[in-house]
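The complex is shown incomplete by one protein chain, all other protein chains being positioned as in the whole.
Letters A, B and C mark the chains in the order given here, with residues in each chain numbered from 1 onward.
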Amino acid sequence: MSHNSFGHLFRLTTWGESHGPSIGAVIDGCPAGIPLSEADLQPWLDLRRPGTSRHVTPRQEPDQVRILSGTFEDDRTNGPVTTGTPISLIIENQDARSKDYGDIRDKWRPGHADYTYDAKYGLRDYRGGGRSSARETAMRVAAGGIARKVLGADITIRGALIQVGPRAINRDKWDWDDVSNNPFFCPDAETASLWESDMDALRKDGSSTGAIIEVVVSGIPAGWGAPVYGKLDSDLACAMMTINAVKGVEIGAGFGSASMRGEDAADEMRNGENGPGFLSNHNGGVLGGISTGQDLIIRFAVKPTSSIRIERNTLDRNMNETSVSTHGRHDPCVGIRAVPVGEAMAALVLADHKLRHAGQSAS
Amino acid sequence: MSHNSFGHLFRLTTWGESHGPSIGAVIDGCPAGIPLSEADLQPWLDLRRPGTSRHVTPRQEPDQVRILSGTFEDDRTNGPVTTGTPISLIIENQDARSKDYGDIRDKWRPGHADYTYDAKYGLRDYRGGGRSSARETAMRVAAGGIARKVLGADITIRGALIQVGPRAINRDKWDWDDVSNNPFFCPDAETASLWESDMDALRKDGSSTGAIIEVVVSGIPAGWGAPVYGKLDSDLACAMMTINAVKGVEIGAGFGSASMRGEDAADEMRNGENGPGFLSNHNGGVLGGISTGQDLIIRFAVKPTSSIRIERNTLDRNMNETSVSTHGRHDPCVGIRAVPVGEAMAALVLADHKLRHAGQSAS
Amino acid sequence: MSHNSFGHLFRLTTWGESHGPSIGAVIDGCPAGIPLSEADLQPWLDLRRPGTSRHVTPRQEPDQVRILSGTFEDDRTNGPVTTGTPISLIIENQDARSKDYGDIRDKWRPGHADYTYDAKYGLRDYRGGGRSSARETAMRVAAGGIARKVLGADITIRGALIQVGPRAINRDKWDWDDVSNNPFFCPDAETASLWESDMDALRKDGSSTGAIIEVVVSGIPAGWGAPVYGKLDSDLACAMMTINAVKGVEIGAGFGSASMRGEDAADEMRNGENGPGFLSNHNGGVLGGISTGQDLIIRFAVKPTSSIRIERNTLDRNMNETSVSTHGRHDPCVGIRAVPVGEAMAALVLADHKLRHAGQSAS
Partner (left out) sequence: MSHNSFGHLFRLTTWGESHGPSIGAVIDGCPAGIPLSEADLQPWLDLRRPGTSRHVTPRQEPDQVRILSGTFEDDRTNGPVTTGTPISLIIENQDARSKDYGDIRDKWRPGHADYTYDAKYGLRDYRGGGRSSARETAMRVAAGGIARKVLGADITIRGALIQVGPRAINRDKWDWDDVSNNPFFCPDAETASLWESDMDALRKDGSSTGAIIEVVVSGIPAGWGAPVYGKLDSDLACAMMTINAVKGVEIGAGFGSASMRGEDAADEMRNGENGPGFLSNHNGGVLGGISTGQDLIIRFAVKPTSSIRIERNTLDRNMNETSVSTHGRHDPCVGIRAVPVGEAMAALVLADHKLRHAGQSAS
């Protein structure tokens, strides 16, 4: 029951603060014999890394991950492989500017965890948000890279940004190939170009915006998930809601299913190519907490970045009424970099459930 | 890491199937010395109990709960009190009709867990849905009654149905007193009466509808919750998503926050009556996974009941294409009885976090 | 992190007090499709049941177990089988004499948990020891019966009493067949008959005695166990130490290994019939926390029953110095009935590790 651990059989523990010397993770329970080197993880980190476009924070962090334990190579293996023991990952913090934190030190930034950390712990590491910083999610992405290896090549996990502020994509234009061709992970090229100007305007205003991310997982066999309190969808909801700034999660038709009628919502069955098939996927690939074999469809909403230049009312630690304006290097839309994080969290949940399913059913 | 347990320090384990001899629960970790008898739990069960109006299933289940362990009374206590040891609850199933299950036995009902249980376990208890039946939620409600005792009288947990099918309430008409005056737990009397006719029409069609529930918790102190993987909101999201038929969860502004700008979304702070106050509550009472002291606001969407009279395409266990129509006693809107279940899940999460917070901070 | 649960993937939760209406257990995580009925569990319970000889408590408890959930039978199964959902077990308490508990109610019996429960919880169920009673172990034995089913017929778990008071068996006379031919589970018929007179003398004195139990498990494959904090031997040590009155646990040569030299203690390897073999088993079948494929050998020591007729100094709840003498129905040597309990705990640990191993290695 660790506060900073996620998962059960495939288990991630993260540590580190935004402006400490480094951040890191320990992955426990990984099966042995899986080829794994730093080169397998770096590409995922590069997707989440800051400083890649003008629409994300300019903080310069190469986010170079090192594996400190849990892999081994000898003349009988073809490169390093996992040993079944804990895999320790570390990233050195590079661009932790030793500036004056005076304003943040004493004032609680609205919408941030400043006040709540103080209320809980009686103190907080105010440098860059400390432990509450989204910098922690780098480790989720690295661990997600290992989870993907556990899941194998037949399972694909893809995320996309489908709404920025009030502007949603046109789902008819969805093209997965577009996702890597714009700075937004947007599957609709036209909308992506509109977002460019939306974001430029926002940045000029010193404001920020919310967003919605969709993650789609293909290739999961039917039967993963553990009712009734270890459901695949409840674990996915939990996973996404642990990501910084996330305020809502839905599966399949999600909130839209509230408006549906029974004959429309239930996915009819027919023979498929490889066993049972479905005529629709309003349930997003999960029934009763167990995978159906269809695509898993998860959507989550991210609120606007709370660190903005626009001045806002707040209190300081001595309960004086004051105001605050944040001039640091911040993402005007944290939803963008949340795309690889959402993918990683899905991978972590699924790797855990793959092992959990094997534990009960393959023994 | 139990599939059928929920919570950590205040921990619920449930067991039982829809048509077995009984259903039950074990609550472990409850503090000692709390007055507790069956009379404390029955009122909550009566709210969820079937057969209370024409809009819910007519199955007759008195849902009379018995406490089999964990309380004690002697001449030094004023009635029975908790002892700190496991509290065992049991409810006998009464109205499990021993009818012919032939159709359900062999066919997978679309939208139900029939197929997925078969895929996972190689067999399933098809009688009334077995373990996947919403009957299991009776035990959540009973356990939620204990959780409320742990939270104490200063914390109130109230739920309401705010949308049925496409028709939402008028939030300006919200009156908590109305909730107990209609068969829908609806806080808006006018909308409630419209739902009456909506539901009558649905029932006539042999169809069903989805719904949205809102749960509001008042009185939580600032500081509960455990970043970064035991956040109050991620645990609440998980909790709600474990309820049968739930497809989406949001906190505070939820999915609406995607469309907001930073200056609107962050809740400004000012001196309040008892410490820090906030000028809005878009974050729904949680920042960085920790409670702010404001009301917790949780919303969740329930899909339409999958068991409907309208005929639907499906497969049988031998992979023959066929169709199914369900004539049993079912709720045309499971969202109604999900209101007390949602309240109970919130209570369970909060009791657990009260104890977790004490564990780290009161030691 | 449940106080009253044991195991991870194969997980037992028990509830109930010595003189409550019933005791029970929930077993979660059991694989599906295993034939299971009450008749499979009763023989194990009958071995532990009180009232079977003059050397154990005369309390009359038939200990008839009922399965309330988690199994299912239809025309396609050959009798009831597990469904993969929680198995709920219950035993009604029969012989809970409603006598006057006055003396025990107010006095702390030396060597009992009376004082410590009061110190921890501020109150206690004093009737027959309440939750701290060895009656709880009936549920371990029933659950152990299910664990044996999970392990399969190729794995045998056998226990024996090897010392009562200062008198140990002659290991050269060890005959497993003798175990069921005397009231002590003694593998050495000669020593068993000496114990008869030892015990008669003790009972006449109103005293009690300690004992040592040995459990031997055959048929475990090499590779079970999970270093470094989920070792097979640390889990076994934990398991045995949770049994009432146990004060010591050892594996293989145990405390004797302290006196050994390296060349004697390390078990040399040679080709065996089916793979690697060993020339000795001082390590008791575990190396580095992982099974070697040899017999697992576990020994544990049980202290003398604290409830004796001989008067002893103590305090009452008001801190008055007084004395107490216990006239209830008690085992003069709780070690006897601890034999089937020790076997059951070994079965629970191994079923859990079988599933854990599959979770990491069979996925």
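Assume contacts are C-beta pairs under 8 Å (C-beta built on N, C-alpha and C of every residue); 3 or more make two chains touch, one makes a residue touch a chain.
What you see is a predicted model; the values in this text were computed from it and never measured.
Contact with the omitted chain, checked across A:L36, A:V56 or A:I87, is made by A:I87. By the touch rule set out above, subunit C reaches the unshown chain at residues 1-6, 8-9, 14, 108-113, 115-117, 119-121, 131-132, 136, 163, 165-166, 202, 207-212, 221-231, 233-242, 244, 247-271, 275-276, 279, 282-284, 286-293, 301-308, 310, 312-315, 319, 321, 332, 335, 356-357, 361.
By the touch rule set out above, subunit B reaches the unshown chain at residues 1, 9, 29-32, 84-85, 150, 227, 354-363. In the full complex, the hidden chain is touched by subunit A at residues 1-5, 8-9, 11, 13-17, 20-24, 26, 28-29, 32-33, 68-70, 72, 74, 76-77, 81, 83-88, 105, 120-126, 130-131.
The working rule: only the chains that are shown with their structure count from here on.
The count of contacting C-beta pairs peaks for the chain pair A-B. Comparing chain C-alpha centroids with the centroid of the full set of protein C-alpha atoms picks out B as the closest. Of all residue numbers used where subunit A meets subunit B, over half belong to both copies. The two sides are thus made of the same residues.
Look at where the CA atoms of subunit A average out and do the same for subunit C: the two points lie 45 Å apart.
Between the Cα centres of subunit B and subunit C there is a gap of 38 Å.
If you average the CA atoms of subunit A and of subunit B, the two centres end up 27 Å from each other. Residue positions 1, 9, 29, 32, 84-85 of subunit C are each in touch with at least two other chains.
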